[in-house]
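Remarks on the structure that follows.
Of the protein chains in this complex, all but one are displayed in their positions.
Here is chain A:
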Amino acid sequence: MAKPIPKMGSRKNGRIGSRKHTRKIPKGVIHVQASFNNTIVTVTDVQGRVISWSSAGTCGFKGTRRGTPFAAQTAAGSAIRTVTDQGMQRAEVMIKGPGLGRDAALRAIRRSGILLNFIRDVTPMPHNGCRSPKKRRV
């Protein structure tokens, strides 16, 4: 990677750590975790290192509105906007969890103009593992 050697003066200015984060990645993976109460959209590179993330909560929704499909749509849109500025063209989508945000986030991703390779569902499925919490008595 062609990174300019910092001069003595700029070293005194403190961190140049922000320089490292602008790496151009043409291909990445978009993880969408759609639970019943919230939707989190994380954009990583192919190895899994996170580039940026956004969720319905960070987009300003609170409480029950975070779980709605519209909130998922805005979260996906916000996550992808930061990433297309960095120059990502192709992506894979990994969707996890039940929830209303699945389809809405997928729609938003598709509409944002990013090219998709695969859409995968990676909901974790135990082969009858741990005991789930007890039933709610509402």
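Convention: contacts are C-beta pairs under 8 Å (C-beta built on N, C-alpha and C of every residue); 3 or more make two chains touch, one makes a residue touch a chain; residues count from 1.
Going forward, contacts and distances are computed from a predicted model.
When the listed names "30S ribosomal protein S21, chloroplastic", "GH18481", "Calcineurin-like EF-hand protein 2" or "Oncostatin M" are checked against UniProt, the chain not shown comes out as "30S ribosomal protein S21, chloroplastic". Among A:27, A:65, A:81 or A:120, the one in contact with the hidden chain is A:120. As for the chain not pictured, it touches chain A at residues 47, 94, 97-98, 102-103, 106-107, 110-111, 115-123, 125-127, 131-136.
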